[in-house]
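All protein chains but one are shown in place.
Let's look at chain A:
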Amino acid sequence: MDAFIALANGLTVALQPMNLLFALVGVLLGTAVGVLPGIGPALTVALLLPITFKLDPGGSIIMFAGIYYGGMYGGSTTAILINTPGESASMATALEGNKMAKAGRGGPALATSAIGSFVAGTIATLGLAFLAPTLVELAVKFGPEDYFALMCVAFITVSATFGDSPVRGLTSLFIGLALGLVGIDKLTGQARLTFGVPELLDGVEVTTLAVGLFAVGEALYVASRRHIEEEVLEPVRGSLWMTKEDWKRSWKPWLRGTLFGFPIGALPAGGAEIPTFLSYSTEKRLTKYPKEFGHGAIEGVAGPEAANNASAAGTLVPLLALGLPTSATAAMMLAGFQQYGLNPGPLLFAERPELVWGLIASLFIANTMLLILNLPLVGLWVKLLAIPQPWLYAGILVFATMGTIAAKPSIVELAMLGAFGGLGFLMRRFDYPIAPVVVGLILGPIAEAQLRRALSISLGDPMVLLQSPISATLLGVALIALILPFVLKGMSRFKAAED
């Protein structure tokens, strides 16, 4: 019941005119950039971080959440209409959605994805409102050793367990951890990895890294492959509205997608790819129209889209309750909190309930706004796709450098932006995942601080990590998550050899 009261209080915060405006700006920006191919919600939040520095924290965070949800909606529009999903979470949607658009059923495909996202987003946000406080109650009992163990779980699952190759994922993570070492060690005041450059004493800015990896890296990558890919925009033909038949075929996939998306998103594993593909394969198995799959089956759009949005709400559970980011966007939102000196976690629920619950309540509002804005305005969003690519990327780069200079007016910072851009390009080219770098930079220093705190409380006895039952369990989970992909890979090789 407490959650209801807290949520009601949050609604009074979220319904303040200023915060409504922030939410509206967030969902509009989020949808716009979600529609633009190549710009995901993580990049948008990263670009906006330096600009919002002087705004009200509550309002900015509500705006970031709006961007997150809006980006999910916008991404599906691009996936359906041009078959180039803006983010990997929309890949499953593109499979059937683009076929539907080609068959002249783009309208219903967009409608089922928008309404499905609304249904899933609303249910999952309710789940967030009830699950987060429970998790907070548990997290209050966490000692520093437990937090350290929890971060180990996050490190491993984000980088190793669910990627294509655990070695590549861990490589990304360790590059992020190495970047996290740069700067003054907070406990002893000694400079690490600064090589005598005074600008590096504060450490590597999360925004510089994220903007470099996502914006500059993406621009370099797309420009270098321009001669390969050709995009075709599928016009929306026919009615926008779903028929009775469409509704009948959509509502069950929506609910099933939510059931996949929310719990998997809420695990410290994160990611929306797994629930969306799980949902896609489930719908394919359960459908009464198996022949339509591969040629534009509406279930194949409804399910993954719901799963996609539900998992977005799911990733907010560990972010808000534990301060644990499990996706690139969540990592950027954590950086957003940190720039105001706020640390998500149990303490934030106790100290700034109006902020946390205002944010959760505003998610419901953002979701409703998206439903109302998206269906009628879809024509307008599609027009965004007509922006010439050269100007689009030139604009992104101008904005990226502007944000970097505004945050830290120094040439070293700009040089780092360029270097991270090069790194982002190489990582894309050689298929290394990018999110673990950002997560490593943000969580690495926190994990180190927790470990050192734990060991100084225990007077240097490392057994404290195994004596706490929570910590021991979590470290066990991390170990299994680390070894499992290697074992499974060995097994699949064994199978392949048998064939």
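Methods note: a contact is a pair of C-beta atoms (placed from the backbone, for glycine too) under 8 Å apart; a residue touches a chain by one contact, two chains touch by 3 or more; residues count from 1.
Quick note on the criterion: contacts and distances are computed from a predicted model.
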{"item": "Hidden subunit of the complex - UniProt protein name among \"Glycolate oxidase FAD binding subunit\", \"Acyl carrier protein\", \"Bacillithiol biosynthesis deacetylase BshB2\" or \"Tripartite tricarboxylate transporter TctB family protein\"", "value": "\"Tripartite tricarboxylate transporter TctB family protein\""}
{"item": "Option from A:24, A:347, A:397 or A:470 whose C-beta touches the chain left out", "value": "A:397"}
{"item": "Omitted-chain contact residue, chosen from A:126, A:193, A:240 or A:347", "value": "A:193"}
{"item": "Absent chain, residues of chain A that touch it", "value": "50-51, 53-54, 164-165, 167-168, 170-171, 174-175, 177-178, 181, 185, 187-188, 190, 192-193, 195, 216, 219-220, 222-228, 388-391, 393-395, 397-399, 401-402, 405-406, 409, 411, 414-415, 417-418, 421-422, 425, 429-431, 444, 448, 451-452, 454-456, 458-460"}
